[in-house]
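Of the protein chains in this complex, one is absent; all others appear in place.
Which chain is which? They are A, B and C, in the order written, and residues in each are numbered from 1.
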Amino acid sequence: MPLPARPLPKFLVQRYKGWKATDFEENHSWYKRLADEGQRPRAMVVSCCDSRVHVTSIFGADMGEFFIHRNIASLIPPYNPDGDLHGTSAAIEYAVRVLRVSHLLVLGHSNCGGVDACDGMCRGEAAELEEPTSFVGRWLDLLRGEHAAVAGMNDKPARLQALEKAAVLVSLRNVLTFPYVSDGVDSGDLALHGLWNDIGTGALEHYDAYLDKFLHV
Amino acid sequence: MPLPARPLPKFLVQRYKGWKATDFEENHSWYKRLADEGQRPRAMVVSCCDSRVHVTSIFGADMGEFFIHRNIASLIPPYNPDGDLHGTSAAIEYAVRVLRVSHLLVLGHSNCGGVDACDGMCRGEAAELEEPTSFVGRWLDLLRGEHAAVAGMNDKPARLQALEKAAVLVSLRNVLTFPYVSDGVDSGDLALHGLWNDIGTGALEHYDAYLDKFLHV
Amino acid sequence: MPLPARPLPKFLVQRYKGWKATDFEENHSWYKRLADEGQRPRAMVVSCCDSRVHVTSIFGADMGEFFIHRNIASLIPPYNPDGDLHGTSAAIEYAVRVLRVSHLLVLGHSNCGGVDACDGMCRGEAAELEEPTSFVGRWLDLLRGEHAAVAGMNDKPARLQALEKAAVLVSLRNVLTFPYVSDGVDSGDLALHGLWNDIGTGALEHYDAYLDKFLHV
Partner (left out) sequence: MPLPARPLPKFLVQRYKGWKATDFEENHSWYKRLADEGQRPRAMVVSCCDSRVHVTSIFGADMGEFFIHRNIASLIPPYNPDGDLHGTSAAIEYAVRVLRVSHLLVLGHSNCGGVDACDGMCRGEAAELEEPTSFVGRWLDLLRGEHAAVAGMNDKPARLQALEKAAVLVSLRNVLTFPYVSDGVDSGDLALHGLWNDIGTGALEHYDAYLDKFLHV
């Protein structure tokens, strides 16, 4: 039986053809060179799959600039080389060891569905996410340990925002458990950055390690 | 000890400020509404972290349109609800069950470093990737089973391209093992699409299931 | 004080540039000729403003083929040459007398917000639409006389669909009160067509005058 794969819908064909005839055409010799000589991205960005936060837009990324991993809630697990599948860790390893990026940014955001789901789970309001078969629930276990610190906040939007920012910090702490990441940070070859974007206002905040809080960029 | 997180480098601050003053400003009421009312993306795209292939560019994606997961080589593992961490599977689950996207696109590309690494590993030329501690190697095990079919091709570029396209197809076959994906495909609510982009020429090919080959869009 | 007009948002600039570089470029000599020699559309279509029903898509309209008037609920008022502003009547007059189109199609559709509003108004559930200042309410007065025939239907979706189709028919009856329209119909130079599109299923129905019902195309 053939794979049930379908042709590209026309609206995407049109969009692609528009890009090919403009952006691509304007840059074809550069893109050709990027293809022939390989990529040399300056930074890795770990951001969320959310359709409302495109790091390519926010940082005006053109081809070749950023190596981008996107997953639910921009989470990075701790270093755990157990021989199993670890897609996020593979992306980190490739960016740091093979591509030797100079910056690693973790970009969280407001109104995050993943963080909201974690909050529901931790408050006992989302039994289905507790099932072992829930990939979303198990993925969000990465954030579970941060919930205690925000659990007492009764204002839900404030609590979720605090948890969104805690997700950025737990990812930064986890990524430091990768030996090549901590080596890079120690040697000064790799800089880490924690960011949080407010979808509705367009604000961007970065984590200031000395003040231990997020400040407007 | 404070987290060794650094302020955002100036070139990114500048880019962000440019975006905020233009794109964001031009669209702020729409983005506000996307924040308040939630996302309703039409499609999920699984694509590669590679800095040279931004699906947001190729399909002119503005905020709100596509839910995007990016990992090494655009690979999707088979359904394996064992209670462990599965970031890619979590993204699939969220897109299909929560967001109910209508399309799921897997976008592979030429000159893929991940696929090249898999080829080296399968040819016995990359011992370090065989280590259990290699996240990249273990991730690329997902593609390992496809190597036999291309192993006889002596022309390396042709072999890699064949393997890049095989990666798209194994991801499509794997994603069909998720019960909600196959249900969606059976009911017609979800359409799958396999794509491959040539970085240097800008060509886009889609997998035609009846001819069992990739055709130019 | 300058008019508060803003530049075109980038996502539209991009879309435009894509069209210009592809569609326009492929057809530039024909479009040039359409500009120099004037339009000669074969049909006029009166359809709804609704973003989900584009007659240009449904009938694959290229430049030059259809003269399209779009208003709330595809309504046409009766002939009333009182010297006041009548935008819909002006469009009818121009299409029939100046452009001498051969077909005049009225295209209604499912899930019509305008028809739903009229239903609410007629059932006494939408006081704000009864205000003289409600342009929407006053416009939907055109459909008011048709409500009695459906008022007894308790199944709301069925009632709205019946009213949507009644809107097509009242528009056809009204357009026949324009002397040049009835002359055209009498002489056979102008054919009228009533259509109804189901957004969710893609079905298209046309009004069969002899059976006095809508049939699938």
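The definition used in the following text is that a contact is a pair of C-beta atoms (placed from the backbone, for glycine too) under 8 Å apart; a residue touches a chain by one contact, two chains touch by 3 or more.
The model shown is predicted, which means the values in this text are computed figures rather than measured ones.
One chain is not depicted; across the entire complex it touches A, B, C. Touching the omitted chain from subunit C are residues 2-9, 12-13, 15-20, 23-25, 28, 31-32, 34-36, 38-39, 41, 43-44, 49-54, 56-72, 75, 77, 81-95, 98, 103, 105, 110-111, 113-114, 132-136, 138-142, 169, 172-173, 176, 185, 191-195, 198-202, 204, 206-210, 212, 217.
Summarising the interface, subunit B meets the missing chain with residues 26-30, 32-33, 37, 40, 42, 100, 102-103, 188-191.
For subunit A, the residues in touch with the chain missing from this view are 6-7, 9-11, 14-15, 18.
We take it that only the chains that are shown with their structure count from here on.
Its C-alpha atoms fitted onto subunit C, subunit A is found rotated by 180°, rounded in steps of 5. Where subunit A touches subunit B, over half of the residue numbers in use are shared by the two copies, so each contributes mostly the same positions. Chain centres here are Cα means. That of subunit B falls 42 Å from that of subunit C. Rounded to a whole number, the gap between the C-alpha centres of subunit A and subunit C is 46 angstrom.
Chain centres here are Cα means. That of subunit A falls 13 Å from that of subunit B. Those residues of subunit A in touch with two or more other chains are numbered 15, 17-19, 25.
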